[in-house]
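As you look at this complex, bear in mind that one protein chain is not there, while each of the others sits in place.
Our next item is chain A:
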Amino acid sequence: MTTENTWQTICPTSDLIKNSGVCAILANQEQVALFQVGDDTIYAVANFDPFGKANVLYRGLIGETKGDVYVASPLLKQRFVLNTGACLDDGTLAIKTYQTRITDGKLEIFG
């Protein structure tokens, strides 16, 4: 079974935590890690850690190296660039990224 992708309303933007992550679940049960960096940048990537094989990426620390903003997995510390999903520690892997937008103070994810 496949479902058509649509914009899904997730939560008020006030539920996000600055410079830290929260997690949302989509209609198809996919988990998305949401990060607010600074006052107005929001990133959405898959919450599943492909190394640790657990839904934990939203609990990782946000870091930056040479301008790339990434999340470091709380399990084994692999780093994933938030706007591309690329893994900085293993060039053969990337995690899924999602589009986001804000409508009437609510965060929406395309997924």
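One rule holds for everything that comes next: a contact is a pair of C-beta atoms (placed from the backbone, for glycine too) under 8 Å apart; a residue touches a chain by one contact, two chains touch by 3 or more; residues count from 1.
The definition used in the following text is that contacts and distances are computed from a predicted model.
Visitor: Name the chain not shown, per its UniProt record: "Diiron oxygenase", "Nitrite reductase large subunit", "Permease" or "Nickel import ATP-binding protein NikE"?
Guide: So the chain that does not appear here would be "Nitrite reductase large subunit", according to UniProt.
Visitor: Which positions on chain A touch the chain that was left off?
Guide: So the residues of chain A touching the missing chain come out as 10-11, 15-20, 22-25, 28-31, 34, 37, 46-48, 50, 52-56, 59-67, 69, 72, 74-75, 77, 79, 85-87, 91-96.
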